[in-house]
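What you see is part of a larger complex, with each chain still in position.
A and B are the chain letters, set down in written order, and residue numbers restart from 1 in every chain.
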Amino acid sequence: MNDLARTVEALLFLSAEPISVERLADAAEVSEGEIVEALARLREHYAEGYRGVVLREVAGGFTLATDPVAERAARRLLARPRTPPLTQAQAECLAIVSYLQPVSRPEIARIRGVASESAVGTLLERGLIEESGRSRFGATLYRTTELFEKLFGLSGLDALPDPSAFDPSPQEEGELRERLLRAGEQRAG
Amino acid sequence: MSLATLDLDLEVFHGPFDLLLTLVLREEVDLLEVDLAEVVLAYVEHLERAGELDLEAATEFLVLIAALLELKSRLMLPQEEDEGLDLEPREAAEELLARMLEYHRYKAAAEHLHERLAAEHGHRYRSAPLPPELRRISIEAAEAAYDPELLARAIGDLLRIPPPLDLTHVRRPAVSVDQRLRHLRDLLATRNRFSFDDAVKGADRLTEAVTLFALLELYKAGEAKWEQEVPFGPITVVPTQ
């Protein structure tokens, strides 16, 4: 495998979604023809029936996916979702998403007063939140998942507990979103 | 901005701070002769020129200057007061050494972590949600594991606005230097000479301190001077003739 084929393999590995030849060429700073050639080399390595991961061409481009040979083991591995305790940052991000959904990452950062990349990434990985389109400013929006509801034993989003029991200043006016943003901005000073 | 770029121009030393430190430790420069306040001032100027506070460099500087100050203050104490110290000089040096070594250890460990992280540069991990068919499985098998109250509690924490600093407990001083200046001038005019104790009889500590400050003002203005025969003995204030 030459360096370009290796690079294409790494890019396909990293991306959760299919990548077009055009985007691959742009990322690797080579022509589309060279990408097509690298993909042909990769295809030899990922011939079906030989590997646990296969190269697929789907609408929108190329992607790596697991071979059905591993399905039973994958089900067993994932049978019980891992539920390590949430860190404070993760709990805050999840609370913001669950009460305000859909909500964008910049909004989460404004409310928390700090960038929240790592916590949001972990929640996505664990399947507690998912993407839900884009805001009119182009930021990715997030919402909670069905898995989230099951792991919190909620019959639906309307079963979320009323936060007013923990509200430090219930006399404050305004919608929850507006108040959270205001508090976040004051904390950030 | 690193400490290596902090250039000093002192009476006994001219050059970078790092070098000064080395020379002090090698005893090629006598710490007793180094004006550490000058070093601090040079550093503050250095910060001002840079226009921003580099917390890391500041941290390093503070640790080093604190160690130097501690060492120097021990060096400056007169010999006969050693008995009164909590630490003998040997112990003091050992304690200082232990602290410097402990910090040195984690500073070097931090360097190691920097290198490790740099060596890992280029190894990225995949972070992708599960494919839909497997996502289903984990939802089916999922059981309640978290308390929903933690979400409401987190919202409560996020709604908290830090209270503005409460300054009501800080009383304005009940005495002013002007008041105490007037008091001292009255005493000088009526009694000619008087003891400082008399001047602050029945007063609280704050008033005592302000009175001492007023006395210094009088001295500066050439109106009064004082006599004290032994350390901690009575102070007698007399007008300047």
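To be clear about the criterion, a contact is a pair of C-beta atoms (placed from the backbone, for glycine too) under 8 Å apart; a residue touches a chain by one contact, two chains touch by 3 or more.
The structure displayed is predicted, hence computed values, not measured ones.
In this file the complete complex is built from protein chains present as A x2, B x1, though only one of each kind is pictured.
As a working rule, only the chains that are shown with their structure count from here on.
Rounded to a whole number, the gap between the C-alpha centres of chain A and chain B is 45 angstrom. Those residues of chain B that touch chain A in the shared complex are 124, 126-131, 134-135, 137-139, 141-162.
Chain A makes touch with chain B in their complex at residues 10, 13-16, 65-66, 74-75, 78-81, 83, 86, 88, 91-92, 94-96, 98-99, 111-112, 121, 124-125, 127, 130, 146-147, 150-154, 159-163, 165-169, 172, 176, 179-180, 182-184, 186-187.
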